[in-house]
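Shown next, in structure tokens, is the structure this report addresses.
With one protein chain withheld, the remaining protein chains of the complex are depicted in position.
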């Protein structure tokens, strides 16, 4: 089955084909064919478990063998390389920490593309440079398979609870096939457009989030120093044009809200080091497209400095604490 | 009546005193004593008219005599100086463009303080440096009168419609007296704390607003250049953690929303030059309190540059257009 | 002698007048009339001593009596207020920490202007907002006296050694009279233009200095992380277009140069807290003149954050250390 046929032809046919293949090949698992999963780290681990819970046989691989052990016990097949996964599964999800890792897993010496079957559906949930997603998509297409980028929003907790948000980029006809798998792991699966737009949506959202969070921290801090009560100030902002998710849902000032990281010494939540990583991707995308992002680039620098000042593992709302510290002589 | 008495004593007594005075002095206007209004510009003009509509006799002054003409025709008394206003009214509202103007009107050679009556209530709705509000409050107190800062949120349209928001700083016992007048001109009157906190709340909100707006413009622009559809991107942001007033209520990208300045070539709304002014006040307050505001100060610089590049009179959401322009060789 | 005469008439006459007065009034001190000195802190102390060394009788005042004690022992007359100084000396130098202090010393209840003699020469060596210098100059002129701003460049060491640089703003005809005194304390006395331009020159220089220093720290740090040897990189920059005083004379990287604060754990030199103060003045001047200073304002924020992170008393070249710290998880 050539990629051209898959892409041009009715997507339904392809899914029907897979379903038929499933009936023939793996009677034991009823109608569900195996799904490959590569990258069983903090996020990948609970995501793969949710696939198992939904009855999908999982063909697992991770560069650290100990990460696979648990899955063996859960009945998953563990393989020796991404290529081996590709040999045994025609739907594969990858969840990797960075662009170089993703390149290696797809195009490396033992990468997926060494043994990928025509018509396979490869979904990358890593958060990486959208330009790299496009490169990978091209290489995958050459092999007659389909690539989609589907980065997630929501942390380890959401991954465990199966209510991640997936932002999906790729050929629209394949979206339903991807959604079938992604809904096992997330409550919200949004189609964003061509390959790379899933990444684009994620990094744009996170860049705006970082800017709003720092802005909220600055405004709250300045207001407090000018004599305003923090709760009252938050209330005023939230009924005015300064309102944002960082002020009304995730306020960074201790004592203003319950149940958010600022109420718990900035533990849990979304780590500063992860925010710095996403802002780095935004920065690289902006540089490559010659897009001015003056506040986005400054936000990147601030989270970078925070990482170097001991805030790496604190929630990103700790920027309030970072800016708040008093001058001392 | 000494200020100490007013401030310490029951506020009700004072309002009763004024009401009695009103009955005696201005039978024609029923129970309403005259209200002074100084500064009849774009904002002051419709505000003063709303006081007239609510039946308050107005004692008017503006440095430009032609600004007063219209009020004479409407039955207001026009005077020659702020001092003259203070002689004839014991409640005065001032609406002035800048800190130096406010200083002049209160403490100048013919300023309010030259003839202010003890127990008078002076409400300054100008947007100025909170440190200047505090200075003025001190000078007013020395004369046995009461000062409150009550800057507004909302533009000329809201001023006409009488639905401005007032953020009020000053002695809490006097808040009801101020509110009686301010509700004639606004739909939302918020008590913020001691003198200067009205200004503080306003500049903190507007600083966060400017940061969020620029952030929204950057995120939308980057997303578009990475291939996302603007409406879809706005939708994704608005259901995610990037959500803010600038993205969901006042989106700066033409074609995303109806009825906002971006749908009308950035006409109307809140001018870039006014935003630059408020950010300048935030900057000065931050400098004086040694508060770091890295994004706030960058936002100030960006609006400053926009003013110099022809955007001064456009709505402040035009920052999208400013950042959007393509590079041309 | 009216100010108008002094300002309009031949400056020579005035100096001659003072010299004559000196001969008549204070035979004991040869031809030198007393000089007032207000503000005997870290900088003022060695400056006033240098005046004494050059044979000028000093009339001293400081808000902290203990600061005066030492001068009493050295033969200076100690007074009870700035007004008293003005009564006894017709040339006065002030060296104060901030704009509010300067306002108090000149225009306060016991300020210089209460008893200043017509024709007196008042030289303010404080580093303050040039707008405040202009205000003070106006008030001084009204009293028939002359005001010049003459902030210094160089720290406590230079003050002791008598080789400060003075940047002087004021009426050009008075410059020689000012220079006569200032050369006792500095090796470089530069006339900058009208009142306020001394301050302007200083804050513009220091803003550019801060920007270059941070830039040098960033470039050196980035180069080192990319594998360059620091000494070699400094050499390359210094023979290229990146060359600046911060790279070739005061390099912030330990091990690159001898005899600079970076070679001594950033002790001595020009403290971060002082740099933050000067950048605050630059920021306020820029805001008031609507001048965009995007890097100047960011430099201000960086030094502000450094002050809050324990660098307040380190030399300002410690920004290298601040940016250099490694990320740790």
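Letters are used for the chains, namely A, B and C, taken in the order the chains are written, and counting of residues starts over at 1 for each.
Keep this in mind: a residue touches a chain if its C-beta (ideal position, glycine included) is under 8 Å from a C-beta of that chain, and two chains touch if they have at least 3 such contacts.
Please read these numbers as outputs of a predicted model, since none were measured by experiment.
For the chain that is not shown, the touched chains among those present are A, B, C, taking the whole complex. When the omitted chain is restored, the residue from C:77, C:153 or C:272 that touches it is C:153.
Of C:35, C:178 or C:323, it is C:323 that touches the chain left out of the display. Check C:42, C:72 or C:291 against the missing chain and you find that the one touching it is C:291.
Listed residues C:214, C:256 or C:318: the one in touch with the omitted chain is C:214. The chain not shown here touches subunit A at positions 276, 280, 283-284, 287-288, 290-294, 297-298, 300-301, 304-305, 307-308. Although one chain is not drawn, its touching partners on subunit C can still be listed: residues 130, 153, 165, 167, 188, 190, 192-194, 196-197, 199-201, 203-209, 211-212, 214-216, 218-223, 225-229, 232-233, 236-237, 239-247, 249-250, 282, 285-286, 289-296, 298-299, 302, 323, 327.
Residues 273, 298, 304-305, 307-310, 312-313, 322-329 are the ones on subunit B that touch the missing chain.
By definition in this document, only the chains that are shown with their structure count from here on.
Which two chains touch most often is answered by the contact tally, and the pair is A-B. With centres defined as mean CA coordinates, subunit C is found 54 Å away from subunit A.
Here the spacing of subunit B and subunit C, counted between their Cα centres, is 38 Å.
The multi-chain contact residues of subunit B, meaning those touching 2 or more other chains, are 290-294, 298, 302.
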